[in-house]
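Note that one protein chain of the assembly has been removed; the remaining protein chains are unaltered in position.
Labels run A and B following the written order; every chain starts at residue 1.
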Amino acid sequence: MAEFDPHRPSTIDRVAPIAAIAILAAVPPVAGLLGDPFLIKVATRVVVFAIAAIGLNLVVGYAGLVSLLHAGLFGVGGYVVGVAAWHEFNGEALGLGPVAWAGTADLAITLPLAGLLAGIVALVTGVVSLRTSGPYFLMITLAFDQMLYYGAVALQKYGGEDGLQILSTITFAGRDVSARTPFFYLALTILAATVFLLGRVVGSRFGVVLRAAAENERRVTVTGIPPYAYRLTAFVVSGVVCGLAGALLASGQQFVSPADMSWVRSGDLVVMAVLGGLSTLWGPIVGAAAFVVLELVLSSWTQYWQLAFGAIIVVVVLTLRGGLADLVKLATQGRDAR
Amino acid sequence: MTFALFAEQLLNGIQFGVTLFLMASGLTLVFGIMNFINLAHGSLYMAGAFLAAAVQAATGSFLLGVLVAIPATAALGAALEFGLFRRFYARNHLDQVLVTFGVVLMANEATRLIFGPVPLRMPLPEALAGSIEIVPGLVYPTFRLVVLAVGLAVAGLLWLVVMKTRLGMWVRAGSSNRAIASAMGVDVGLVFAGLFAFGAGLAGLAGLMAGPILAVQVGMGEPILILALVVTVIGGIGSIRGAFAAALLVGLVDTFGRVMLPPALGSMAIFLLMALILAFKPKGLFPVHG
Partner (left out) sequence: MTDRRLLEVKGLVKSFGGLKATNDLNFDLIEGEIHGVIGPNGAGKTTFVSQLQGQLLPDLGEILLDGEDVTRLPAHLRARRGVARSFQITSLVPSFTALANVMLAVQGGQGHSFRFWKRAWTDDALAGPAHVALATVGLDHKANAVVADLGHGECRQLELAMALAMKPRLLLLDEPMAGMGRKDGAAMTDLVARLKGRTSIVLIEHDMEAVFRLADRISVLVAGRVIKTGLPEEVRADEEVRAAYLGHSH
């Protein structure tokens, strides 16, 4: 891993996330000029996966815990939106014990709910997973992901293995946000808020503990700080963020399915978080963009695009230790360093 | 539940358990000794099934398919180890996950490219296709009994090798203390490659034995990989004994869970079991590393 000082972020680490969000914000007008509204769809996908990858990076990059659960948490968020909209559309109340809920397609309600539920799932699975470490942690989170996947497949009422169409019009606080551009800016606002808030978190005392414990757990413990509670908190926060991203993906493509929760999607998220550059806030944005663009370009060339994608992952892991962020850093520091 | 049904499910559970053991023993050895997490182990399982099915389709001989597929999968494993994975033994687990994940994606697509999206069939030879009445009222497919016997035989053989031979002593030393292992003056590179190939061969065997029972299709390796990882974790990483006990436990719980519980809970039973065990024993039932 590249060396870094948690107490003094480099200029590029401060400027790059702002630049990335500014570039994304310019996509709809540019798409308008080019007469290519498909670009907005692509940019929305980038934004949604960037949110998820940033959330995951708190655990993988900062806390040093490789989780393969996060596609499951992502899917939990998606299903909250899907199920709430299904009940609204079909006019059938959702019975929650004594309470009956009519359901809704309003994201002002379903987004917080998605974050909450994903956070609760992260808390319950995290309590068990974080008692272990290293490879055990990795395999347990993978198994929990598979469990959530089977859980979604078992939701026969909501489409089971085939997934769930969202037929209602998606709104936010009563306003229709189902059109491409407003939905994109909604997602981008959430990305910006995530970057800003997590930016504070990783620079705080809490963030310092996470990073230090990733490198030397014993030292942190002897310093009087038991890492478990801090890791669990980070795990829950990243679960909430992934839940929000999943809710946005489901709303954007008006569809949610167990396939979004498979362990391969978890692997994709780790790839985005890592290939963009660990322990930076902008790395996952770059990683998500690279992933979506590669997916698009490769799949337009060949239906066997994952062959090339797999090969790219292998080559990047073999050659670039710090991910794509290393490339950028090398390019920007080329003159003064070495 | 009648006795016959119970006995049949019991046999199914044990048969599934020994298949899982064939997968998990390779995983747990490779992890215990090389400290390497191999998500591509399921791809080797898939390779075994496809190779056997392809050879059988070309020659008409099931036996020939088996005889070719096992060494071919082992060779594939050795090639992966030699060409790629050995560079990652000293890297962190994240890099290992990424590189083997990349290999999984490539293996799935390459298989789809070569064999097409339609599942292959592996018809059984006449001698294995029928059923046997084990005791009056309990009729059981012959091939499943063969799978069960082969699995138990391999487990027994592995136990003999690990417990009674010099190589086994080295393997045991290696999985509990790596420094001792390399100090024992063995050609580590060669043994690692051999061990990896051996694990790959077992995965291939598991895959080709699943072929006639399940479908030979792309992605078939992943559900079993995940269950094998669960077995490895429950048993304690690096422990062959733990892998065997956990494989039987998982095989039985999974089989009976699917029969006796509602579908949603049935497929999740095994993961709940794992969570429960790890909540009390975070290093598995038979922990190896101090």
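As a working rule, a residue touches a chain if its C-beta (ideal position, glycine included) is under 8 Å from a C-beta of that chain, and two chains touch if they have at least 3 such contacts.
Everything numeric in this text was worked out from a predicted model, so none of it was measured.
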Notebook entry, point to check: Which of the visible chains would the unseen chain be in contact with across the whole complex?
Noted result: A
Next item on the list: Could you tell which one of A:12, A:39, A:225 or A:318 touches the chain left off the display?
Entry: A:225
Next item on the list: May I ask which residue of A:112, A:134 or A:203 touches the chain that does not appear here?
Entry: A:203
Note to self: One chain is left out of this view; which of A:67, A:233 or A:257 touches it in the full complex?
What the structure shows: A:233
Check: At which residues does subunit A meet the chain that is not included here?
Finding: 1-9, 200-201, 203-209, 211-212, 215-216, 218-226, 229-230, 233
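The rule is short, and it goes like this: only the chains that are shown with their structure count from here on.
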Item checked: Whole-Å gap between the CA centroids of subunit A and subunit B -> 32
Notebook entry, point to check: For the complex, which residues does subunit B have touching subunit A?
Noted result: 31, 37, 39, 84, 87, 93-95, 97-99, 101-110, 112-113, 222-223, 226, 229-230, 232-233, 237, 263-264, 267-268, 271-272, 274-275, 278-279, 282-284
Notebook entry, point to check: Can you list the residues on subunit A that touch subunit B in the complex?
Noted result: 60, 66, 68, 125, 128, 131-132, 134-136, 138-140, 142-144, 146-147, 150-151, 153-155, 263-264, 267, 270-271, 274, 304-307, 309-314, 317-318
